[in-house]
Every structure is written in C-alpha cells, then in structure tokens.
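Only one protein chain is missing from this complex, and each of the others stays in its spot.
The letters A, B and C name the chains in turn, as written, and every chain counts its residues from 1.
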Amino acid sequence: MAIHKGRGTCAMNYPIGMNLGGDPSQALVHSNPEGKFTVALSSIDLGQGMKSVSRQVAAETLGVPVEDVYVDTADSDTGPHCMGSFASRGTHRVGNAVIAAAKEARAIMLEAAAEELEVNAADLVTDGQGNIHVKGAPGNSISTQDACNAAQFKYGQSVSGRGIFLIPMSDVDPDTGEMSTVSCFAHTAMIVDLEVDDETGEVSNVRINSAYEVGRALNPKLVEQQLIGGAWMGLSHALYETTEPYYPSREHRPYSFSSYPMPGPGDLAQHDISILERPAPDGPYGGKGTGEMCANPVLPAVANAIYDAVGVEMDELPITPEKILRAIHEKQRQGA
Amino acid sequence: MSVEFRKDLFADERDDDLNEVGKPTRRQDILGHVTGRSPFFDDHRFDGMLHIRCVRSPYHHARIRNIDTSRAETMPGVVRIMRGADVPVNLNTLLSLLDFGKDDEPVLAVDKVAYKGEPVLAIIAESEAQAHDAVNAVRVDYEELPHVLDVEEAIKPGAPSVNLTYPNNKFEFYGGTDKQKLRFGDVETGFARADYIVEGRYQMAPIEQAPIEPNGAIALPETNDRWACYTSTQGLFFTLGTAAKLLDVSSSRLHFIGGTVGGGFGGKVDGLCEPLAILGAMLTGRPVRYVLDRAEEMQVSAPRSAEVWYIKDGLASDGRIIARQFTGYFDSGAYTRLTSYGVVKCTGHLPGPYTIPNVQSDLYCVYTNRTPATAMRGFGVTGADFAIERHMDKGARAVGMGPLEFRLINAYRDGDMKAHRRLAGNCALIESIQAAAARANYPLTSEYMQMSSSQGGGGERAQIPATRLQDGSELPAGTRRIAAADHAPGLIPQVGVDVPVSGKPSTSATPAAPAPAQAQTQFAASPAMRGYGASSLGQSAPPPAPPPPAATPAAEASPPPAAKPQGSPGPRYSRYSKIGNRRR
Amino acid sequence: MAQLPLQFRLNGSDVAVFADEADNLLSVLRGKVGDLTPKFGCGQGGCGACMVSVDGKTVLSCVTLAQNVQGRDVESLAGLSGEQLDPLQTAFMDGFAAQCGYCTPGMIVAARALLRRNPNPDRDDIVEAISDNLCRCTGYEPIIDAIQLVAAQERGTRA
Partner (left out) sequence: MTVQVSSLSTVDSAARLLSSDKTARMLGGGTLLMQRVNAGDPGIRKLVRVDDPALTDISAGGANISIGAGVTMSQLLMKPELEFLHSAARCVGGPAIRNMATLGGNLFARAPYGDLAVLLVALGAEVSLAGQSGSRPVAIERLFERSGSAPPLVRAVNIRRPQGQVMFHKMSRMNPRGPAIVTLAIHLDQSAGRIREARVALGGVADRPCLSMGAARAMGNSRLDDATIERAVTDAMRGIEPRTDAIASGWYREQMVQVHLRRALTQMAGG
C-alpha cells in the first residue's frame, strides 16, 4: 500500500448571462415619504444573495445608506419582468437594471432637494449617509428624507425609477457558429494538491489554491460564500456525484441523499483563495457573476492531480475510487 | 481556509472607495433564514388544500394502450384525476418563450412514454397519503418499445425514435442542421503543420442539482378570476409564461409569488410543478399543492446533461496550440428542455480561454430514453471545460512544458479574436493563473510572471482567418455575417444616464460605449434577424447578409450600421408579446 | 378517515391537534400546528432540514411517527429564540453561514443540541454533530466556524 501525492492545475473563464443575450431584467425603485426605498424585482433569491446585492447596488446609486433600502423579490404583480436567476445573470443583468431605476429615482430626489435648497440639481451630491449637499459645501444640505418628503408632499413628484437591462439577442451563423455572445467573462485558475491510495483508489487530503477574477466583489462576503460553497460542489462533481452511476446504463440509480454521495462535513478540502477584480465595463460597478464558474475548475484540476499522483488518465466523471483503482490495475497489468 | 483580495491587480481600472458597494454587509434575508421564518413557497398554507401525486412510467420507452382509473376514482379522498387531455396545450418546449426549438414534450404523456418516471396521470386528493394510494390503484397497460440510452448509439441509423418531434434523435439547430457548427480557420491545415497531435475522449456525468428544498408549487383560485401560485421557480416570469401557454390562459390571470427559494443550481427552471398545480386549482376550485419528493427530485426532475467529448489538438513544438477540433454529444434525455441552448452556449465558449488560429467544433443535442436534462450550475460549460482542461494537461506533457506555462502562452488576451468572431476584452486569465501560482508556491519564471492580459493581444491575433466550411468552400478572411452588436466589453450600451456603473469610466482602458439607441436599432434592423423559431415555423430564412469587406479589427469592433429605419420594432419583441397578448 | 387526537408540548406550550394515524411529526408540525420552522427536504431522514428535539433529543421529524410524541416535549427552532436570538443565530448571521437558508433551521437545532450536551466541542465534534444535516450551498466551512465561535463565546461567559 502506498499513498501518492499529486498536483493538478487548470485555468478557465466563464460567460456571464444567457450567452446570446435576449434576456432582459427590470427593476422598479420607489421611495416612501420618509426617503426609505423599496426595490421591486421579480428576480429570485435562491441563496446567492440577489436581495442583498441589489440592495447594495441600489443604495450606492441612490446615495443613501443601505438600511434605507429593502428589496422585494416575491411577486409577479409588483415586480417587473426578469428572465430569472440562472446563467450567472443575476448580479450583472439585474444589477444594471437596478442602477438604471435607482438613477431615475435619484434624479427626482435631487430635483426636490435642489428646489428646497434653491440651487441647481446638477450641483448636488449625496454623502451616502442620508444627506444631500451642494458639492464642496457640506453645510448647505438637506436630508434624503426631507427631500423625498418635499418631492411627494410639496411638489407632487413620485420619487421612483424604472430600469431595464437588455443585451439584444444575437443570431447564430449555422455554417461558422458566428454569434455575439455574452459581454463579460469571469476568470479562474486553480492548483489542487491531493493524495491517492493505490490500493483503494481513494482521494484524500485535498488542498485547493485558487484565484477567481470577479469583476468587482459587490459584497466580498457574498463572493466568498459562492467561492467556498462552489468549490465544495466542484469537488463533489469531481469525485462523487451522478444520477446514473453506470452511465449510459440506468441501473442502480440513486433515489435518496444516502445513495447520492456528496462530501460530508468530514470530507472538506482546505481552500485558500485570491480574489481579483477587473471591473467589467458593462457590469454594475464592474461586477460579474461568480455563482457558476466557481465550481468548474475543481473538476479537471482534481483529475489532473490524480494523474500526477498515480499516472492514470481520469477522463470520465465522477472520478470514483473504483475508476481510479481499475485504472491503476490496468496500468499495472500493462506494465507487467 | 483563507481569502485574500488582490487589490494590487487592475487597481488603475477600479475605484475602491464606494459607499455601499464592496462592503461585507449582512444579508438582507439572513434574519429570516436563521429564525426559520423566510417565506419559502411551502410556508404558505391554505384551508382545504389538496395534494398531487403522479402516476409515472415504469418503462424506458412504451406505448400507452389503456389507462384504467376506475378503482382509483372511487378511493377515499380522491378529488380529481388529471390526464393529458385535461391540459389545454399539452405540448411545449421550455424555450418556446425565446422561439428556440419546437414543442416536443407533453405535461402528461398521452400516447407513449419515453423515459422511466415520465408522468402519465396527476391525481389530486385530500391528503398525500390518499393520493399515493390512488396512484398505486391505477392500471396502465403499456406496450414496451425498444429503447436507446447511449448518445452515440442513438444517432446511428435504425436507432429507436425517442422523440417524435425529432425522429432522428437529434435537435435541429438554426438552418435545420442536426448539429451546431463552429468553423474558424482550417483545422486540417493546422494539424498538417503541427509537431504533435493530441487526442482524447471525455465524459461528463449527469448530475442532480439537489437543492435541499424540492421543486414545488401551491396554486389557488384568487379573487378577480385569477389564480395565485406560490412557487420555488428560479424564473418567476419564465415559469408564469410557460404555465400560461400550457393552460391557454392570459398571463394577466396568473399571479406568481416566490422569490425566496431554498437553492436551485439550475434545477428549478423547468416549471414541472406549477402548471399542474394551477390546472388542479382550476379544475377543483381549491388550493392544490404539488411538491416533488426526494426520489422524484433524484430521478424525475431533470439533471445536468451527460456529455461525451472528443478533442484533437495540433501543437507546435514551442507549445502553441495551432489547431483544435471538438466533437461533442450532449445527452438531452427524452425531450429538449434546455440542452439545445446549452449546446449553443458551449459553442460560443469554445475553444476555451485560449487564442487558437484554427478551431472546429460539431456539437449534437441527442435524444435518449432517459430523464430529460436541463440547466445546472456551469450550464453548457462545465463538461466542456473539464474536457478542455484535461486535454490541456495532455498537451503540456506532449510538448514538455509545465501545465500552467502551457496555459499561459496560449491564454487569450485583450484584443484577440475569438472563434465565434468577436473580439476579447477585459481578460484576466493570465493574472488569475499568476495569482493562483503565487498562492500555491508554483514556481513561474519571470518570463511568465511578466505576462499581462492587456499586452501582447490584438494585431495578428485579432484577425479572422479564411475559413474552410463543411461543404469544402472557403470563407474569405475577415468575414462576419451576423450583424448583431459586437458584445466585446466596452461596446455594450451602458444603462441609464451619466453615473458611471463601472465606478471609473474615464480612465478605463476599454473603448467608450456607443449610445444605447444605436445598438438597439442595429439589433432590431439586422438583415440577419433570423430566429430559431422562423425555421421551425416553416418560414424560409432570409439569405445571409453579404460579408462586409475585410476590415481592420478596430473597425470591425463597431458593427455595420443599421439598414432599417430607427424605431421599427424587432421581431424578437413580437415573439414575447405572442405570449403576453393571448386573450381568453 | 378517522383521525387521532394528539397532545404534546411544543416549545413549552400545549398543543392539541387531530392527525392521521401514520402522519409523520413534520407534517403535523407544519400542516396541523403551523410551526413552519422545520423544513421538508426529503421525507427520508436524509437531510436534517426537519430536525427538532423530542424530550431534549434531536430527531428527524419527517421519519418520526407523530403519535410517538404524544404527551412529550417537542422543541423546534422556533423555541430557541424568544425575546433574544440564540447566539448561534447571531453567529450564523455574522458569519455568513447561510445562503439559501433552507438547511439553517435544522443546522441550528443540531448545533444547539451539541452545545447543550458538550460545551467544549472540538472541530471534529462539531462535524459529527451536524452530520445528519446536509447543506448544498455553503460547503459547511462557515457553519462549522460559526458553531465553533459560539462554543468559545459560551465557554468564556461561563468562565
């Protein structure tokens, strides 16, 4: 019996949003008389943090504290159209729509502030703390609450905005595959170290060093959540998961979590991450989506590390201990 | 576990002192999550709520000869048994909302079943246990048919027809072709010039998305002659539109409530539960709940598609990849769902993040007698990238280079032409490799550490080469035939007004954006505006636009001007309105 | 169909409902009593989203026959926080230990049960304690960290 150490690498990019475009998302932003804003979406928060990212983007654009904004994702009667939360499109598409809507609402808020302060709206800035003041003269200020209140009760203005983001749909040339695909890409590179038991084919002591380029981490903790959890899923895809364990046969299919193995809390990899941010020119504050690309690199990096460890080509997923062991046996047979 | 931000990289393209963006603000939904009070779809309860369980096919492929529900109908608690004939429009394809592909899948099977687990009947009962009992009491008389499970077997002549809409077991892409092609340069010339040829076969597994919350919906009659639907969908309007089509009801009469979902990963896009729950509410006038159990989640809800890949590389002795050829088979299962779109997305992604002068790909979306596949995290890319990055290691070994060094010299850079004939920009592959190497103490020499995504690209690497087409003809260098906007970063219209969304507009190295109106009009007026739906509806496609004269890459980055007057509505919008405008 | 009367204490309050004979505890809690904090994930005892305590011991309510809690004390996540949040809830919030939030109720019930029986858990003890609970989003790390943090805090408070 021997334990063999191996190192594997990979590099990847990932397209953000439905790749041919044609996938609009909309946002509506409006304020109550106290200057507290609601962002209405029909986009879905399925754990990735849609509500939180939209909230921070809206607050940034409106120029108000994040506590003054709440995002609702619940309802097709109140939330305007959105294609949905998939294809890593949420942050990018919805984020841009929220910016557009928030800008429109902000302009109205600033107009009311300008009336109250008797200055030109173009000269006003927000401090992000709930105040609007004349550029270079913080003393000449009005709170966002008072501005919104005045807009609604004095000037009869709705402090609200509409936003949509659409990348028009591209066609595809049937002969060449020419198409206008997505507008921005996230990037990743990964180095995986692991150990392989040549008697059982088991992989253990997985250590991951990674770099992910995300455009801009709109909320660094949310990005971290995606990267840590995504790499776990990637490891699961690499070594464990399939609905058809003997593909293409349909025999012995799993019907429960017990028969559908995934790494348990005792099977976690050590994972150290570097995050890079090269803002996407068309991303909201430069942000790209991180939700999908984070899982992908683990698959080949693990396979490449297994080759480095025991010299067998693992080209079929998932790379179960059984597949590794069979390949080791085959290699021994050929070497004999 | 540790996380570090490399703020030193791309610092000149970024403004880091924003107020709220970039802050580790607590999640807005977190208090609800930790107290168990977040309103997931199943956290809504209604008096008199009924439950659905489905009768499902025990065969891979069979004709339905007879369905006997007489015993089930009289069982305690059974309120209604729904058959295919009860579904107003019992044939759909998910992407009909984008006019992509032909309707090919019933909600409830009528004449035949094409995979184990395909729903045949939906039984509505007072309790789930009673619905289960009634399911067990239904007798369906099947005539088993020959089946096929292997993608490469399925497309051979004489294979059983899985899907009657596509009898050859291959999806029809635009132009009626049975595969999605990618042609850039001439791989055969490249292979002939190569010092090394590396070939490989790879296989991606079908994988269950496995969110802990299962797919489900609760539908009920609302006042004003509408129906409400509490749902776990990942696309609220996507599923609403699907339900409206299947139920032949105006979308204005459906009210979807969701948005808080217990994980999705692509597994909650197909809208399996909503149409049946709403139909149940329509037929019974009562709240109806339909939730997949875990066994159904594992085997009846759609997984990530399996894929089989063949890759052939031609390598120069200095490590450059000079030709790369792909053949790929995506296992769509019995129906289309989203796999066809995954194939197109994948084609746009090939040959990976590398600049290769000759690229060819043929990808097939294949029908087999297996659970239909759909989206999952990394959709259309995960399997291809596994194959590519396994293959890159073999290439590095062939040329005797380190694996990261091999990737670095082939990495794409700003200004490079991609195989789908659009320019790359905003690249960061090189820097990502350098950062990961630094993290892992992977020794890269200064030659490799000094590489940069923003240097060394473009120029010769920006050329569109003369391209050999499948029929043997050659397309001249520089040819582009799709007149949609070039989506290379920086060319997309920015939304709204003046506030810079990237945080630092003036110093950005990328080109300025054209005005929004311009890009929209170019899109809408393109003479090449041919949707997938056009071919499926039997319309002949307009002839391709004449290739523009060969131009410098810089000029190419701006698409040719619009041919139609501004403001004319594009056909894409009318397709959406087809759903929205349906009246009852 | 005849239904059975069922009485038990839930989070310290008396509960009386009618249930089908073979109903599981989860469906009674959610459908009859209205405590929606335990979640349905599998109905197979395989994911832990439905975890509650019965007489101080954690169980998977989806595979617990509801009749078996007749006259007994049931505690769900709803019972862990009153006026104030349980420190675990705060730690999960601050530590970004939840994404979709669907496994979170079961995780916190499992973690509180651990800290009650073992105030000095090491990392392996925590891993063991949450091994009935699946999470598909987080990769478990932030959950383990949050529990470890609370264990340390509570040790400090006692010291």
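The rule is short, and it goes like this: a residue touches a chain if its C-beta (ideal position, glycine included) is under 8 Å from a C-beta of that chain, and two chains touch if they have at least 3 such contacts.
Here the structure is a predicted model, which is why all the values come from computation and not from measurement.
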Neighbouring shown chains of the undisplayed chain, as defined at the top: A, B, C
Selected from A:245, A:287 or A:300 as touching the chain missing from the view: A:245
Candidates A:218, A:294 or A:325 - the one touching the absent chain: A:325
Touching residue (missing chain; options A:23, A:213, A:267 or A:315): A:267
Touch with the omitted chain, as defined above, among B:64, B:108 or B:129: B:129
Sites on chain C contacted by the missing partner chain, in the whole complex: 1, 20-22, 24, 43-45, 48, 51, 57-60, 62-65, 67-68, 110, 113-114, 127-133
Footprint left on chain B by the chain that the document does not show: 53, 75-76, 127-133, 135-136, 293, 295
Missing-chain contacts mapped onto chain A: 1, 199-200, 240, 245-246, 251-254, 256, 258-267, 320-322, 325
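Following the convention adopted for this analysis, only the chains that are shown with their structure count from here on.
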Between B-C and A-B, the pair with more C-beta contacts: A-B
Whole-Å gap between the CA centroids of chain A and chain C: 30
Euclidean distance of C-alpha centroids - chain A vs chain B, Å: 16
Contacts with two or more other chains, residues of chain B listed in rising order: 1, 26-27, 29, 210-211, 261-263, 265, 294
For chain A, residues contacting two or more additional chains: 46-47, 49, 221-222, 224, 228, 230, 233, 256-257, 262, 271
Residue ranges of chain C in contact with chain A within the complex: 42, 44, 46-47, 96, 98-102, 124, 126-128, 130-131, 134, 136-144
Touching residues (chain side chain C, partner chain B) in the complex: 1, 20, 22, 27, 30-31, 34, 36-44, 46-47, 49, 76-78, 81, 85, 88-90, 92-94, 96, 98-105, 108, 134-137, 141
Complex interface listing, chain A residues touching chain C: 46-49, 221-222, 224-225, 228-233, 256-258, 262, 264-266, 268, 271
